[in-house]
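Sharing a structure, written as C-alpha cells. Questions coming.
What you see is the complex with one protein chain gone and the rest in place.
For subunit A:
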C-alpha cells in the first residue's frame, strides 16, 4: 500500500520544474522573479500569451514558420533517403556494403561541434550558408545514419523474394520498393518520423550557427534571443516557451505509445 504514496511523492518532486514551466505562462511578469516562480498564478492572466502572439517584432510567428519548414523538409527528405539507402545496404552483400554501413555507424556518435566549423565552409562554398536549405541539408547529412540504422534492422525481416516476385510480374525495382516494401516498413517509418521531428524541432546549436543572427530564428534560437530582448519580461519568455513546445507536445502525446516502443526497441533485444 506504500507504493502509490512513495511514487506520488517522488514524482511530485520531479514534476516541480514542469509545474514552474506551466504556471508562469499565466502569471504577471512582475510576480515571477525570485520565489514567485513557484507561486500559484492568482489571478491568472492571458496577457503573456497575447503579448507573444501579437508581438510587433513577430518573433514567435516567424520562428514557428522557420521551425515548421525546417523540420518538415528535413524529416521528409530523411525518411525517403534513409529508407532507400537502407534498402540498398540490406540488399547489397559484400565488402562495399559493409564499408558504407561502418562509415554510417560512425556518424551515430559524432558530436555536431566536431564538424560545424568546416560545415560553415562547405555551406559557404555552395552558397548555402545562413539559408534554410543549408540547415535542411546539414540535418539530412547529420541524421541519416539514425534513419538508416532503424530501417536496416527492419528490412532484414522482409524477404527479398517479395520484390523478386513483383519483378517477375513486371514491376521495376523502384516500383517494387515504393508499392510493396515501403508500406511494410510502417513501424520503422513511425520511429524515424517521431524521433527526428522531436530532435530537429528542439535543435539549438545548428540553427544558431547555420542560420546565424541575421536570417531569422527557429523556435529554440527564438527563445534564446528573447532572453536578451525581454530580459525582465519572464512571463513573455515562459509564454513563448509554452507556445513553441505546444506543437511537439501534442505530437508526443498523440504518439506516446509508438514513441516509447521506438525507444525500447534496442533495449529489450537481449
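Throughout what follows, contacts are C-beta pairs under 8 Å (C-beta built on N, C-alpha and C of every residue); 3 or more make two chains touch, one makes a residue touch a chain; residues count from 1.
Going forward, contacts and distances are computed from a predicted model.
Missing from the rendering is one chain, named in UniProt as "Multiple sugar transport system permease protein" (options: "Multiple sugar transport system permease protein", "Methionine biosynthesis protein MetW", "Cytochrome c oxidase subunit 4" or "Xanthine dehydrogenase"). Checked against the hidden chain, the listed residues A:31, A:51, A:158 or A:198 yield one contact partner: A:198. The residue touching the chain not shown here, chosen from A:81, A:158 or A:180, is A:81. Residues 3-4, 6-8, 10-11, 14-18, 20-21, 24, 32-35, 37-38, 81-82, 84-85, 87-89, 92, 100, 103-104, 106-119, 121-122, 137-138, 140-142, 144-145, 148, 173-174, 177, 198, 201-205, 209, 219-220, 223-224, 227, 234, 237-238, 241, 244-245, 248-249, 251-252, 256, 259-260, 263-264, 266-270 are the ones on subunit A that touch the missing chain.
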